[in-house]
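My structure is below; once you've seen it, I'll send some questions.
Only one protein chain is missing; all other protein chains are in place.
Going in written order, the chains are labelled A, B and C, and every chain counts its residues from 1.
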């Protein structure tokens, strides 16, 4: 998919908040990662494409050197988009040549890391441009398309799991980030997991019951955020003549009752759970449940760019939508697994240093590449973040 | 101990930062808690001592009603100290009368909670007044006393623990906060815990090695804090003519090499551990280690108001200083135990709603009452907090 | 008058906003000024009362040295009030001795400046403690007293002045601040000045006509302030059950229709004038008008601590209330007079460096000493300030 095909030159440069980056920056930064961690590290005579790109497109790798201030990524009209594309072409050619010439195992592993890194940024390009367009009163459309009519969903079924001494974390030979390692034991009490995600209809019931006005449902930090941000509904929702509308990458549409609620923060998910007399699953509960399931779902390849309603096909006791549609907030703070070791060198700054005040999300969303997903994958965002395709499901003690 | 005996009337009213409260407010708030949760809840004809105290001295209990803004506690010259003491006397008398008349089990449990609540605030009075005096260029002395000369300490010994399937959390009949419940299983890998706390000499070595200037040791949020706060040493340290001095409640004194480093944030403890090639223990590792140990140490009753150096007495393999001296930062985010249920009613706001972006500290400090401490006790503060008597010890994977 | 006689020890230490200072600080700072500019400058063997008071009680005289941060004046519980009174006694005795021994003309002029400086701070003590009490939900009373019932006022008469080439600024031998000098020529168009101040009833009419909701009446900066501060009425006004109340130093009372509107900012005065189709007078217009009038009025000696309604006594064409009751906002930015020279030395920092983004107020208020006032006196505050006793009158082009 050419993700940028429908964008205008002007769209590529906007940074709508410090946490989101311009599309052009994503394009340059992922190229910078290949140039820095692969080409410059491997080729003794490699000459940087531009002497200042190392500064401009370094995100947060202090080991590499000082970086351009994150909130000012949107001030860079230069390099132009054309120049960035030339940069990408230049680096792509060199990496291809390196691969063709054959490279050692370490270099190959860094290239693989670079590819997964680029996949992450592809997803971020979608979530970030959605935020850009949401800041524009014209509400531009990213990609014109008719979304299928929303399907009905079933009543929630609570699928029981026995818990006990389990193992989570990556094992085997496939690719994984350092934060998924090592595989390790943990003890779980029995739990009963909702077979589907919480829906818009259910979230509307929470709202109707004063969900955003009653502090008793909220974590203290969450309640402060509700007040300072004047939250009264999920992100990208707008009230128009008494009806809730929702901004999608295909334009505004009325909120569909049966679709999974999306663009909610951890705080909202957690408050909803308390209101509902349930809780959010831990990441271990989620992983134990998801591990045996096939990695299928509404990923970016499905081209909806929107979470959709699901219904059980035939007789199954398995939870639905564990993969795709929305990233699922878990109750778990993002912390190192027992025995965690960051990758050596600058790439060790990729994950470990962010293990503070974030919550783990699992399963991927409609903006994630299917090939990027696995049961042990740990995504993480601050508890107030809403611009990802983030939703949740509930769990009960077993 | 009359904690306030050395204070001037003027000292009682100062709020030096939003997170700390005036001594007078602590006196009134703990009384308010008895009045609200015991007297008003129990005595059908109880008449509030003052109609607006419920608003003024409510800390964060939304179930009770709106409260005076936290950062403005220092603006209240009225009620005066005398009036607050009259308030305390009034409420104390009513509670005593209630106890004498005999009260039901629930009321008794709330009174017990109120006593523990008051013990916590006694400790906060000390840490808060220390912060007040540290903001005054005159560096007033809270209590004149000669501290004993610092003792030598031993090289760190790493005490090995087998881990495995363990149980932590409160059990039995004694008092515990809701956040220590329920007792539950968890799985630990083997670990080797330092037999003593990290010392000032060790922290000075970290500083000398560029500890506060090298981002590679720090969590990303920690590094930002170092920058914005211009941290270059622990809290209350001052460089005077090339020598580090340290503010104590008994005045300024040179930093003693063998004393435990104190008034460090979680960020600093965590950075130090990374620099030292070790890590911070989890709260489970700490609790498993501490459970069999006697609850003895340098608590507030010892009257030092200052963490001191310890040396093994005789042959022992047990860690020293698990209790008292300094609260020990653990690696554990403050989250609910599996099956956690907050207390019913307004007192349920006491602990649960703060389970976000805080880290657990264990063991009590030189400002804690010995009778307030137990192995399952979970204290919690934000990762940047330094005004508590907080230090740390290291652990290695076993 | 013993201005502090009704205060509790606790009241003396509160700083309710950076622009206002604790009473105790006022007491110490004015003493510091005598100590620094008189004693230390004159007596070769003078020994400072306390080595750090120079730092603590310097307000903004860089020539003297670095000063304690202004917003942190309320954090100083020490020196205690008793110590400050001892400081005052010590310095008073030395100054008295110096005067008795006879001093040169320059020293005498600095002592005179010190006395006027102290008079200013006496007024600020009143306005600042009013702000402190207004921040306390208990609304403490500064001085119990029954205010006389409000009188009726007359319809506004517009007193005509011919303008022309005039002279303003101080002349003669009495005391004046440097900013009142030199006396100089200026040209005025004819004008017609309101014979009385704008009243609460008139301001209520402005409010009823959407005064605080219609941007067309406001300077751009003023409108921003209305939005960010949510202004809907003058300072210290509170709506209780549909009736506007007003906090006075003698407690809350209903807003009296005929009293001068008070505690309004320049922005509000200016917006009101635009709404009324008039304008605020320049300071030259005010001074030319006031110069021939006797300096009589509702000053602090009258002991109302509150602006009152006035009525013409007998046949007079003269404007009323030019002196006392409320400081009158003028349209004039606070700038140097042609030929202005600041006093030499540190006392030159007293006035000149504040000649930016402030507006001139004239005439004194119910909190000003009568002996402190003169027709050339230039007070100045930022356009958003409301905690002074500030009101206004209107003028029309002639």
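As a convention for this text, contacts are C-beta pairs under 8 Å (C-beta built on N, C-alpha and C of every residue); 3 or more make two chains touch, one makes a residue touch a chain.
Since the model is a prediction, treat every value here as computed from it, not as a measurement.
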item	value
For the chain not depicted, the shown chains it touches	A, C
Touch with the omitted chain, as defined above, among C:63, C:303 or C:371	C:63
Residues belonging to chain A that touch the chain removed from view	8-14, 16, 24, 52, 55-56, 68, 72, 74-81, 132, 135-138, 140
Residues of chain C in contact with the chain not shown	60, 62-63, 165, 184-189, 215-216, 218-223, 331-333, 335-336, 338-339, 349, 353-357, 383, 397
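To be clear about the criterion, only the chains that are shown with their structure count from here on.
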item	value
Overall pattern in which the protein chains touch one another (line/ring/star/complete/other)	line
Chain located farthest away, centre of chain B as origin (C-alpha)	C
Centroid distance [mean C-alpha coordinates] between chain C and chain B, Å	46
Distance from the mean Cα position of chain B to that of chain A, given in whole angstrom	36
Chain A: positions in contact with at least two other chains	none
